[in-house]
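Every protein chain of the complex appears in place save one, which is left out.
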């Protein structure tokens, strides 16, 4: 895998995250997706990275977003939300493109239902941050940048 | 969640239901989707409700159909078909919009394969009607209207 | 199996349902069993059916109630309550008499404890209605009548 | 446990067996319970044993039938039917009275549903005969007599 | 739930306990049920409580005994014996009446067969005492009285 | 499958049965295999049947013994012993030849180790007799003859 | 289902297969999807069949591709990739259209992760070829043609 | 095992119990460990027993406390708290010293998380008392004394 | 592993396959083993390979057949039939000889009983073809030859 | 829970972490524990927090370290290492003290052995960071401080 | 069981062990079976024992080898290899002959695939030695001799 464009990072928001700020704030926090995206762009900018954010509710679209990162982005921050637990195909996509990826979750998966115990996708990323609401994105992004910069 | 438009009901038909009437009639009955939709519209009309019907084979589209009901519909009748057993994301969507929903199934899930035993989506609706072929839609719609009217 | 008396329907209430209206109303609703029985009789009457209601807390008595329907009733609405999940013998009874049956539950089984996930009895009925409190009986009865009338 | 009356044998028919001859004959055979009882009495008579037959659909009644055998019968032939797979209490009753017992089943349990794979009750009898329709009773009775006579 | 008659306690003995003193004494002790009942009555009397004892082998009867305690007894000591592990309906009955209940077992359930590992009924009582043979009843009764008296 | 030679019955003794009479007599009885074979031949003779007995410790040999019955025997009594629980191939052989077969076991499988709970082979025979030591063979043979004679 | 156009075959490539030739060649081989498609077209041509190839990463699109085969194609070669293990809806689609289908996999599923052990979709096809990298397509296509030609 | 010092009883409090009175009082009660110890000493004193209380958060220390009871104490009351469900080594220690022991729990284990369903340690004690908050200690101690005194 | 004799291929037919053509043709097809062998020999001949076919019902013999391929054959086509699901030893043999092997099955394993879901042996071959009746052998042989020729 | 000393943070390193920098660097990184502690102290200092670091290999000691934080620290960063998957008692300790805690892991748990899939301890913390080697501590500390400051 | 010939020991090598020295030497070592046999004979000779070695790939033959030890050998060293995990019949044979036996394995079973976790056969031997390649035989033989000599 080539790292031709390490200074660009793709943030992929999975299903239902377009509703952020409107769902149960105890679990997911009160920021909207736009606010999170702005915050991530600002952090990226400070650290010398372009941060591009996409959202999709469709599993196959997320597969294609992951594919699109090949040769165009230096890393991926992904929140596959409910697909984390069931999607063999996003897992396969992450493996196929081979770009450093970090998985983030708004809520703490270990504290939720049994069926959220496994993360098929998280297993093929470099690391997983979960439970800090929108903060998970911030720490996930910072961790990814640290990995890309080889620190 | 506001119930600004309680007199409108969204019916969501999940995957493969566009083939209705052409699949194994012992299991699924012989009515087509158009016939079912017409019947539901008529029942709704009699009871003072607009019934809007949509069909999609794509999990993420169904997530978005559910999202679209926020502030626009008073309730949802959903037949997630095969997605009932695996879709964390439709479940999360139903939870996120918080509109009263009823799940319906043409066939009797308890009498089928092991993997149809769990309904991740049905667990977050008000009730589930299964086994009465197209009748499941009728009873599900009537039950939903009774819930909306607070009877 | 002969259907000599299709115009009579037997409603079987299983264990603890004699306490209805006194148990947790959030889960089970606030109607008493007598009120439900009266409502079912009225619906039946409107549709040209005699509705006979019985309640028992004893598994074997319910088996015998099911047996008693042979040749005397055109269909059965049954709420086996807690026995749904464990009773091989009520299942065998329903299979043995071969009369159309519909299973109903006040609460939504998919949303409750793990041990309520399976319905041994529901698997051998035509369909299952669950979650609409006393409404489940109404929709179950109407669905059964539609089946008997071959609509 | 005393064996004061070894020449008397109690046959206990469990739930739904009163319908015998009317249920699916492929699985259960076409003889009625009365015919089976007569046949067992005749076999017993030939071998010098009184055979007393009882049927009940009620788990607790079967417990009491088992209890009643203490000091009054030399052995028990029991077909717990659907209770075989779930009844800890009939199992405990059989253990408590300590009289030689043989379990019989009309159908071949190994060839049926997964939930009929375990026999809690059969595990505490001397042996199990299953699959020979009414013949299972004959061979079970003959086997029990051979055990009682210490052959 | 009203506590109009807190000074009366209902003791419910489940299946096979009528044989007490005659079954394996290593496991269950050598006292008869009558001796246990007398002992419990005496302890109750000393502490200012009427103790009423009932035994039944029938699951549904035990459900009705539990129901009968509503408004008539201040607490229940129950030994559901073999039904502990399988009875959803006794569990539901205990939940429905909402009177303080304590579960007792003669033998130590943790030291026995795998299928005695779960107590569906014990899970909805205040506490469980097991393993002390007839002593389990004594400590269960004393514990219940302490709960009723709010100590 | 033709039943050209119904008057001949093949008895197949599986692994370790050559040691009969020398192994734990509590579990397996004290008769030797020769004594059992003689007894089965005598019973067969009385009922007009030739009984041929074979023993093998080798799974594949037992498959071939089953094959050899096609067109040559009217029925099979088989004790697959330890292979009952693991042998897909003897199961497939019994299915392939399609001759009526009865499975017998010296000990009561329901009362033994967990891994003896399933009988892959018994599931494809007409019935199973277990627990009566050498008596299991007698009752199995008699049951098979009754099946062959269509009684 | 009519076989009006048996001489046309639809090849459906599932998720991530658009990356073929760029992913781990040890597992998936080094041919691109275009090369595979060309090879399949050539083989089809030699045998008198038109081979039409489609790829999609979206589960619901694959459902619709399967639907599109009704009345238009004589058979389907499908590689559902990661969806094989989780997609009830593609399974339902294959059942609904009832056209002969063959499932193919580049890698040997039996030799991979536990979660690739089940193929919900393969269970409703005529046969499955896996492990031969792009060769799996060739053998799957040839096998399908043999089935269509009724050889 | 010698019972040289039956009049002394060792009470072992497991991990986190030093915080008693400060943790969630609904679950654990509001008494402190010192108050419980004083109460147990008083009860012991009344019945002619010295009660010595120890607390440790360390699994291996509890093993050694159990060892220390050999030849020095007539019985053990133990609350292994969270170690009950996982500690093979405390179980082995209880078995090794062979002194009568009783297990107590403040909360009702049957009513809590799945992972508290098994008690490896309780399985090797004489009996288990759970759910009565600090009362569990009282009844456990009284039950143990009754056992030691052979009543 | 040396490939000294790549132009020879060993075909191993496992248990019950000697009955081919006589067993259930819906599942297994109507060709006999001799016909299949002739067809494979012809295909091999066309492609420049000697094809040697063996059949055995004995697990250990199949192990030895696999061993015999070392240094003598360039590849193995194996249908372990019922042994596929249980035989650790054939798996170990295939691993030990290290010759390219392909597993074939007449029926579609994914569509059959639960216990046919795993293939211990298939997991150590290059690929698996199942479901095409005798065709599975043809495609398996052709695939193997393609592997040997390094295409 | 009082937050009297929010400006102090306790970092608890669990078992084997004293070897850091000497174990498999691919999995755990090459920094030593001292280096990590220094880095955390520096980060804390920059943000106005005192960071105190402790290490223990003993489960019960870690319980006591957690207890020691009550009233003395505003938050806990904990890496329970191997205890995460088995320790009910550290979980109970974290629940008992009720101070905000964050769990960190050097390696990505989702990508390791099956027995590392569950985190009993992580389930009762605010969030979990895993996979970034020593970076996990940094992001966990920063996330905790953000929680304490209520941002 | 008589120990008439304690000075002779039977070593049984199970399936695939004839290939020893030719299979993966990392796992199994580089000695051939002949070398191992010679080494065992020499050790036996030094200690005053005749060591007879047999190898078979056939499960039933191994059963018969075990049988042959009755009255002829004082002990058995057995490496059932792949049969360890599946063979009920070798287990039954070892139980039936009742001669002291020791199980050995070249590789460390605990470190291999899940399906090698259980040893049905090892469970009925005196002890198991695994992981020391050919050394496992040496230590197993020495341990067996120590047992026979009653040291």
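As written, the chains take the letters A, B, C, D, E, F, G, H, I, J and K, and residue 1 is the first residue of each chain.
To be clear about the criterion, a residue touches a chain if its C-beta (ideal position, glycine included) is under 8 Å from a C-beta of that chain, and two chains touch if they have at least 3 such contacts.
Only a predicted model underlies this, so the values are computations on that prediction, with no experimental measurement involved.
Chemist: I'd like the shown chains that the missing chain touches, ordered by label.
Modeler: H, J, K
Chemist: Where the complex has a chain not shown, which of K:16, K:37, K:79 or K:130 is the residue touching it?
Modeler: K:130
Chemist: Using the document's definition of touch, tell me which of J:85, J:105 or J:126 contacts the absent chain.
Modeler: Considering all chains, including the one not shown, the answer is J:85.
Chemist: Going by the touch rule given at the top, which residues of chain H touch the chain that is not shown?
Modeler: Output for chain H: 58-61, 63-64, 67, 70, 86-89, 91-93, 95-97, 120.
Chemist: For chain J, enumerate the residues touching the unshown chain of the complex.
Modeler: Chain J touches the missing chain through residues 14-16, 18-19, 22-24, 56-61, 81-83, 85-86, 115-116.
Chemist: What does the interface between chain K and the hidden chain look like in terms of residue numbers?
Modeler: These residues touch the chain not displayed: 102, 108-111, 117-119, 122-132, 135-136, 139, 142-143, 146-147.
We adopt the following convention: only the chains that are shown with their structure count from here on.
Chemist: State which chains count as neighbours of chain H and simultaneously of chain K.
Modeler: none
Chemist: What is the touch distance from chain A to chain J, in steps?
Modeler: 1
Chemist: Taking F-I as the reference interface, identify its repeat among D-E, B-C or A-J, namely the pair sharing over half of the contact pairs by residue number.
Modeler: Same contacts by residue number as F-I, out of D-E, B-C or A-J: D-E.
Chemist: So what's the Cα centroid distance for chain D and chain J, whole Å?
Modeler: Roughly 62 Å, centre to centre.
Chemist: Mind pulling the chain I residues that touch 2 or more other chains?
Modeler: 58-61, 86
Chemist: Could you list each pair of chains that touch one another?
Modeler: Final set of chain pairs in contact is A-B, A-G, A-J, B-C, B-G, C-D, C-E, D-E, D-F, E-H, F-I, F-K, G-I, H-J, I-K.
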